[in-house]
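A protein chain is absent from this complex, but the other protein chains hold their places.
Up next is chain A:
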């Protein structure tokens, strides 16, 4: 049996226009040895949950700059759970006001990363979380 690879979906929900940040994270995760499925811009929560299901990912990273996170994130979480993928590690990056973070974490988001976060931190968190899950 070959080593089990970490599979991550990196995606950009909402209508805002550029995906530079998402691509930077995608490349960093790839360079850390993970298999990163990249979907591109303007994904609806339905599209994201469908891709997460078909690709059987361990984690989903949502890059949100539009300010619509309080609408988009709960919907993604809800759909993942409805599909039997409540175990998937969901993290959010982008422009998220400090004051929204507790609510996001309470919903089931595992981590929220602001614009200044090093990609190394994202990699380490993800590795640790998935390692822990496999031992659980």
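The rule we apply is simple: a residue touches a chain if its C-beta (ideal position, glycine included) is under 8 Å from a C-beta of that chain, and two chains touch if they have at least 3 such contacts; residues count from 1.
FYI, contacts and distances are computed from a predicted model.
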Absent chain [UniProt protein name; select from "ABC transporter permease", "Sulfonate transport system ATP-binding protein", "Methylmalonyl Co-A mutase-associated GTPase MeaB" or "Putative FAD-linked oxidoreductase"]: "Methylmalonyl Co-A mutase-associated GTPase MeaB"
Residue among A:36, A:60 or A:77 that touches the chain left out of view: A:36
Which positions on chain A touch the chain that was left off? 1-2, 4-5, 7, 26-27, 29-40, 43, 46-47, 50-51, 53-56, 83-85
